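The complex appears here minus one protein chain, its other protein chains still in place.
After this line comes chain A, so read on.
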Amino acid sequence: MIETRNFRVLRNIVLTLLTLWVAIPLYVVVSTSVKPLADVSGVFEWIPRSFTLAPYIDIWSTVPLAEYFKNSLIVAVSATFFSVIVAVLAAYSISRLAFKGKRAFSLIVLSTQMFPGIMFLLPLFLIYTQIRNVTGIQLQGSYLGLIITFMTFTLPFAIWMLTGYFASIPIELEEAAMIDGTGRMGALIRVVLPVAKPGIIAVAVYSFIAAWGEVLFASVLSNESTKTLSLGLKDYASQTDVFWNQLMAASVVVSLPVLIGFILVQKHLVAGLAAGSVK
């Protein structure tokens, strides 16, 4: 819009309010995480009276945070890795090859993300128990079950976004490579993937954030030894006597990996989302 004086005044007011709205909860988390326990129980103080890093150390023994961290890392990294591979193959097929049932496949993939997780939860649990009864493969309570579940839930969006990305890459690049004797798969790996790197990174970050924050399926498909960070901290937060300063320190620690990742690839994610949604 045209920048009249009114526009600028209004802009400053609105953006200040929005900044406060976003910042206050974040400030509460960070400021609480550096307070000693005595200063946290009782009326909330906006300016910490004393500063300590002890909550960042104590939380590791209050809850088995290292164990949760390990579980979440294994599950989220594997789910991201495999989800990206599966999505790249499917998206390449959709954007470059002709096949019967392509529209049906795209339709089904797209529509599944519209349904609530709760609808799949119990049936999935039953299927995993049945698979164990028949084959002995343990999917309920194991990393494998969590990884398969999480990677599939990010798949629709990943395929959709990558299909758009691949479609925007000129097909002549691959054709040139194939004329030089490279096969379809060679062209995909050596030509398309390097060009589509920003899109792939954005999809990977999206999948990682989704797996890192998942609670619903983790609550039924994990057990004590595979419990993820999200579930572990959620369970701790709902206890009656919570050391809020330590919980806030844990929140900072678990948020940093995804926040840093997000800020690094933010531009790609924004561009990718825009390309997929605005068309």
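Points to keep in mind about this one:
As a working rule, a residue touches a chain if its C-beta (ideal position, glycine included) is under 8 Å from a C-beta of that chain, and two chains touch if they have at least 3 such contacts; residues count from 1.
The criterion applied here is as follows: contacts and distances are computed from a predicted model.
The UniProt record for the undisplayed chain lists the protein name "Sugar ABC transporter permease", from the options "Urease accessory protein", "ABC-2 type transport system ATP-binding protein", "Sugar ABC transporter permease" or "Tryptophan synthase alpha chain".
Considering A:Leu15, A:Leu53 or A:Ala66, the position touching the chain not shown turns out to be A:Leu15 (whole complex). Seen from chain A, the chain kept out of the figure touches residues 1-4, 6-7, 10-11, 14-15, 18-19, 21-26, 28-29, 32, 40-46, 85-87, 89-90, 92-94, 96-100, 102-103, 105-112, 114-124, 126-127, 129-130, 148-149, 151-153, 155, 159-160, 171-173, 175-177, 179-180, 184, 190-191, 194-195, 209, 212-213, 215-216, 219-220, 229-230, 233-234, 237-238, 244, 247-248, 251, 254-255, 258-259, 262-263, 266, 270, 273-274, 277-278.
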